[in-house]
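This is the structure I want to talk about, given as structure tokens.
Omission of a single protein chain aside, the complex is shown with its protein chains in their original locations.
The first chain written gets the first letter, and so on, giving A and B; residue counts start at 1 in each chain.
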Amino acid sequence: MSYYLDLLSFGPDGWGDELAQGALVTIALAVLTLPFGLMLGLLVALGQRSANRLARNAAIAFTTVFRGLPELLTLFIVYYGGQLLLQKLASVVGYGAQVQVNSFLAGFVALGLVLAAFSSEVWVGALNAIPNGQREAARALGLSARLSFRLVVLPQLVRVALPGLGNNWLVLLKDTSLVSTIALADLMRQTNIAVGSTKEPLFFYLVACLVYLFFSMLSGGALGWLEARTSRGQARRPA
Amino acid sequence: MRLTIAVAAMLLALTGAASAKEWKEIRIATEGAYPPFNFVGSNGELQGFDVDIAKALCDKIGAKCTVVAQDWDGLIPALLASKYDAIAASMSITEERKQQVDFTERYASAPVSFVAPKDTKLTGVTPADLKGKIVGAQSSTTHATMLEDVYGPEGVTVKLYPTLDEANADLKSGRVDTVFADKIVLLDWLKKDGADCCKILGDVDDKQYARYFGEGIGLAVRKGDQDLKELLSKAIADIRADGTYDTIAKKYFDFEIY
Partner (left out) sequence: MSDILGSLINLDLMARYGPRFLDGVLVTLQLVGISFILGGLLAVPVALARLSKNSVPRALAYSYVYFFRGTPLLAQVFLVYYGAGQLRDAFEAVGLWTLFRDAWFCALLTFTLNTAAYQAEILRGGIRAVPGGQREAAFALGLPRWLTFGKVVLPQALVTALRPLGNELILMIKASAIVSLITIYDVMGVTRLAFSRSFDFQVYLWAAALYLILVEGVRRLWAVAERRLTRHLKPA
């Protein structure tokens, strides 16, 4: 027992500090990706409902591709392909210095694209759930299209979309483990390194699973609280 | 629109620009899972023969050195994509790789061997000896290429792993019958984790398969960076001459590695 506790200790001989650092990277990546993916997802959702055919088709193509590709493949394409693309672009515009995509950025972009594709479905559903009368009433009161979206539609949107977006977040949190394959020192990669060094796969993968599980539980609690909070204004219908 | 601009700006800020060219700073990548050449200690830092050599070379050149870890499969692609400037990861100098990158002069040699459990029934390491058996190796290595080209067609099953550690773990648990890799790395493993389970099954004449195993181990650089290649080659000769190389080699090996 104390052997396993030593394995998890902080300091030069234990792996506790490495795993904790990895967990921080995992959380940082997920938390930074979330707003990017959700915003892009909302944009794509608005594109899907747009009157403009081009925007509509682009939005549909986007969701088809990024919902259809394995997340691991998307990550590799962004990591290796994004770099080649940037290199080409840089040389075309005559920008001499080297640009580089590090593994954190690649994870951020790839997971953000996937999150955008999946959350756009949630946003579309939520947009459809808001009666048109709301928008019409806002316009009748003299609000501009932009203002009526921001002040009337968006707040309701968030409430309706929250359960779906909460699911998206939980999926994102788990998908971050894939960045371990492009050498980002997240929880999964630090676990792999610990296993390589100690030959204790059963113990360390179980620990990693428990850490992910802990994050999922925390998120579940936070989401419940958020859902309750955003529905405060909703009057309970008498039973 | 504002959002798009914000995202674009953020991307630019994150990508950043790294100017090198004068080689005041050299970014060198290694794998970090190939002891004793390169590995991560439990203090989280990259260590090993490759890492020490890389640092000694930078000292000689008078450049600042950053050593980063990169998964083996991604080492060459990421070098080509300018994520760093050179690779010091026990990479053999081969014709196939030379089509993609340039190599410095060698800084070590690379004999190759098979390992197997001590109680193995195998007696030899020719394709005929291993027919119907499972051989493990690390993917994207000279060993993997040779196995796939020479042993695969003869009825040997080749299983490729992201790291050699994982292949060795499966050798220990009996998922593969033998593992094929650099002899020096296997010897190191046999002294530690593999001590109670395994032994060297046999060597492969690397001269006979020079097409695969090339001319030893060198640092890889992009084809465009001739100046860096020459700087590094010269630095290798310098540390060989002034004894730095021997000091480092003694730290890791009790035999001649060059």
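As a working rule, a residue touches a chain if its C-beta (ideal position, glycine included) is under 8 Å from a C-beta of that chain, and two chains touch if they have at least 3 such contacts.
If you're wondering where the values come from, they're calculated on a predicted model, not measured in any experiment.
Within the whole complex, touches from the chain that is not shown fall on A, B. Here one chain is not drawn; of A:Pro35, A:Gly81 or A:Gly224, the residue touching it is A:Gly81. Note that of B:Lys24, B:Arg175 or B:Lys251, the residue touching the chain absent from this view is B:Arg175.
Only one residue from B:Ser140, B:Thr178 or B:Ser233 touches the chain missing from this view: B:Ser140. Among B:Asp73, B:Asp182 or B:Asp206, only B:Asp73 touches the chain left out of the display. With the whole complex as reference, residues 73, 76-77, 80, 96, 100, 136, 139-140, 144-145, 159-162, 166, 169-170, 172-175 of chain B touch the missing chain. Along chain A, the points of touch with the absent chain fall at residues 64-65, 67-73, 76-77, 80-81, 84, 170, 174-178, 180-181, 188, 191-192, 195, 199-202, 205-206, 208-209, 212-213, 216-217.
Simple rule for what comes next: only the chains that are shown with their structure count from here on.
Rounded to whole angstrom units, the spacing between the C-alpha centres of chain A and chain B is 34.
Within the complex, the chain A residues that touch chain B are 12-15, 17-18, 21, 36, 39-40, 43, 79-80, 83-84, 86-87, 95, 97-102, 105, 108-109, 181-183, 185, 193-194, 196-197, 199, 201.
Contact residues of chain B toward chain A in the complex are 3, 7, 11, 14-20, 32-33, 39-44, 69-71, 74, 77-78, 81-83, 162-163, 165-166, 169, 193.
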